[in-house]
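To keep things clear, I will list the structure first and then write my remarks on it.
Our next item is chain A:
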Amino acid sequence: MDPKLATVAETITAPPPRRIWPAIRRFFAAPAALIGAIGLIVVLGAAIFAPLLSPQDPYDLMQLDIMDSRLPPGSESFAGVPYLLGTDGQGRDILSGIMYGLRTSLIVGIASAFAAALIGTTLGLMAAYLGGRIESFLMRLVDLQLSFPTILMALMVLAILGNGVTNVVLAIIIAEWATYARTARGTALVEREKEYIEAARCLRIPGYRVLLRHLLPNCLAPIIVIATMQVARAIGLEATLSFLGLGASVTQPSLGMLIANGYQYLLSGLYWISFFPGIALLITIVSINLVGDRLRDVLNPRNAR
Partner candidate 1 sequence: MTALLEVRDLITEFPGENNAGLRAVDEVSFQLARGEVLGLVGESGSGKSVTGFSIMGLVDWPGRIAGGQILFDGKDLAGADEETRRSLRGRRIAMVFQDPMMTLNPVLRIGTQITEALHAHTHISGTEARARARDALGLVGIPSPEERLDAYPHEFSGGMRQRVAIAIALLHQPDLIIADEPTTALDVTIQAQIISEFQKLTEQQGTAVIWITHDLAIVSGLADRIAVMYGGRIVESGGIQEVLEAPRHPYTRGLIRSVPSENSRGSRLAQIPGVTPSLARMPSGCAFRTRCNRSTEACATRPGQFGDALAYHRCFHPYEEALA
Partner candidate 2 sequence: MTTSLIRRLIQAGFVIFAMTLIVFLGVNVIGNPVDILINPDLNQAERLKVIESLGLDRPIWQQYLSFLHGLTQGDFGDSFVYSRPALDVILERLPATLELALCAMLIAIVIGLPLGLYAGLHPNRLSSRVIMTGSILGFSLPTFWVGLMFILLFAVQLGWLPSNGRGETAELFGARWSFLTTDGLLHLFLPALNLALFKTSLILRLTRAGVQEVVSQEYVKFARAKGLRENRIILVHILKNLMIPVVTIIGLEFGSLIAFSVVTESIFGWPGMGKLIIDSINLLDRPVIVAYLMMMVVLFVSLNFIIDLCYTLLDPRVRLDGKG
């Protein structure tokens, strides 16, 4: 087939691309979205620039002073530096711990959500495009997967593979891919019935090209929305698993691990060791959810005015 003709056919038949700027303006029209975006920027900034901003390197044992352990928020260190949010059992600055812990949490959350999105979307699109037995098999698998709660899937994976960060990421991917697959297939199915796909098929545009240029862009909006929310869910799940002692390594503790560390001090009233990492976790999750919520409203073509 003449590639020129194919391009012509695509430009004629494919729906026009969405405009970006009005969408962005509409995004910030809601105050909740603005709050979410600011929260997200603060969280990301704290994580990325942790080595520059944090008062202490919590992984560097040389910087820790056991004399400073279990200090309440605002107290001064042995050397005269204030610990804004107090210190934990090893004399680690809670604020620094949170900033570094955010890094682990965000990396795990984003990496696993991204990988799950990639795998799930690919399988979902394939199911929609290929149809037939492959489709029904994949969708059965999705149904089965979704009938089990995420935590159970994660437990199953960790029970078989053992503890550790990589296995946690793997567990989250296995627990979450099905959501993407279902969404991608759902949107692609609607799109598949439209005339331009038919036109593309009649012109014998190769399958992968139809998938990538026509089906994928149309599924992108809902996938992005889900992925955003799933980052939050993945961070929460990772924190939960870490809290249960199934997660991240002790050398680079995530927020969940920090909260778990404070658990033993909770009953003696040393609230800050658990409390502040929890607040950080909460801010992260709520910010992402607020942004995701607004993204859904803005990207949903039904809501576009």
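Going forward, a residue touches a chain if its C-beta (ideal position, glycine included) is under 8 Å from a C-beta of that chain, and two chains touch if they have at least 3 such contacts; residues count from 1.
On how the list was made: all candidates are chains of the complex that A comes from, given by their letters.
Model, not experiment: these values are computed from the prediction.
With chain A as reference and 1 or 2 as options, the touching candidate in the complex turns out to be 2.
Residue ranges of chain A in contact with candidate 2, taken from their complex: 144, 147-149, 151-152, 155-156, 158-163, 232, 236, 239-240, 243-246, 256, 259, 262-263, 266-267, 269, 271, 274-275, 278, 281-282, 285-286, 289.
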